[in-house]
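Missing here is one protein chain; the remaining ones are kept as they sit in the complex.
This part shows chain A:
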Amino acid sequence: MEQASPDPERQLQPGLLEPLGRSDAGLGVAVDEEAEGAREEGSGGDTMTHNNFWLKKIEISVSEAEKRTGRNAMNMQETYTAYLIETRSVEHTDGQSVLTDSLWRRYSEFELLRNYLLVYYPHIVVPPLPEKRAEFVWHKLSADNMDPDFVERRRIGLENFLLRIASHPILCRDKIFYLFLTQEGNWKESVNETGFQLKADSRLKALNATFRVKNPDKRFTDLKHYSDELQSVISHLLRVRARVADRLYGVYKVHGNYGRVFSEWSAIEKEMGDGLQSAGHHMDVYASSIDDILEDEEHYADQLKEYLFYAEALRAVCRKHELMQYDLEIAAQDLASKKQQCEELATGTVRTFSLKGMTTKLFGQETPEQREARIKVLEEQINEGEQQLKSKNLEGREFKFGPMLRNVLARCNPVKRISLQSKCPKTEAQVNKRI
């Protein structure tokens, strides 16, 4: 948005050293509007507007999943699922779409992409991936990663992931993301070349920062609390939902036992025989209907999980901000003490007890030349420090979850067997389009 020309090379630099964004108000609004605009494009495709990386509009879809076998890093046979990503470009004039790229990626490559984005865009809430392993399962069977229903739901989740990145005004311009969609071979090498793993923050450092920060930004503290609350309430909800689903399954399946008993009983009854027979049949149908009902419900659970993981991503942004704040405070402290030292040298007074004071008393004062040299060094350091301080003033971004969540709840709540009417007409339009 602010950059004059989209320079692919520049995207590979770590964002930390560039001053990004000015006043948070302006940035926030712009982001929301663009994000909203992107969402309004409807299902199956997202467009990029304004300073596009590409001049054309594109559509992205994860259309297929395939089981594959191969050799892993330890040269052992393994089975995994690969997903087909298709990119289509939409011509401005006639709206036709043409397939420009298609390649196969597996889940671990998606993970790599996300980890890269997390490191290079610490101030952005990076969209989450669908879960690695099935959690909050209501039935032992559904914990299998190779289960076709699980694979299908994961495919949808991966598509959402890509669409969300593509509709983000900053993330969509990342070169590695572009390569992910277009360059089948050697993509991993390209990612590793950026050296992003080295720049990843250590957890310990982050934890340290949380406790030592003196002036935490209130906005981020609030955001942290919000994301913690959201995480806790959604995981609780998912846990209970899983238990409810389990019980409901039990009720239906036990009814199925009636089926055989009724049809056996019908053999000895003359008048009631037919009735019993068909009642038995209906019980069987009833019992088997629960499988579809609960599978549909899984899609609802998936949407809640997406926001659970979003909350985690939000938390990560807050954590990074804390780290930066901490670094900032340390740098400021450093600067202040250097300025003080400089002053002491210049005026020749030693106000506080210091090693310098001690050595002066012991070994005599230093020559003016020495003092000048020291002052110069300190002044240089002070300049550097001030530069650094400026750069560390990062603005965070606030994410408005509200409208997004309502979209989710309004769209899909079949388990409660009710109809929800969204108050927001725009969301309803989105809802209709999404179906």
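Heads up, the rule we're going with is that a residue touches a chain if its C-beta (ideal position, glycine included) is under 8 Å from a C-beta of that chain, and two chains touch if they have at least 3 such contacts; residues count from 1.
Assume contacts and distances are computed from a predicted model.
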Chain not displayed: protein name in its UniProt record ("Sorting nexin 7", "Trafficking protein particle complex subunit 2-like protein", "alanine transaminase" or "Proteasome assembly chaperone 2"): "Sorting nexin 7"
Identified contact with the non-displayed chain, of A:Val90, A:Ile156 or A:Ala279: A:Ala279
Candidates A:Leu230, A:Leu323, A:Leu345 or A:Leu378 - the one touching the absent chain: A:Leu230
Residue of A:Met146, A:Leu207 or A:Val240 touching the missing chain in the full complex: A:Val240
Residues from chain A at the interface with the omitted partner, ascending: 226, 229-230, 233-234, 236-237, 240-241, 243-244, 246-248, 250-251, 254-255, 257-258, 261, 264-265, 267-269, 271-272, 274-276, 278-279, 282-283, 285-286, 289, 292-293, 296, 401-403, 405-406, 409-423, 431, 435
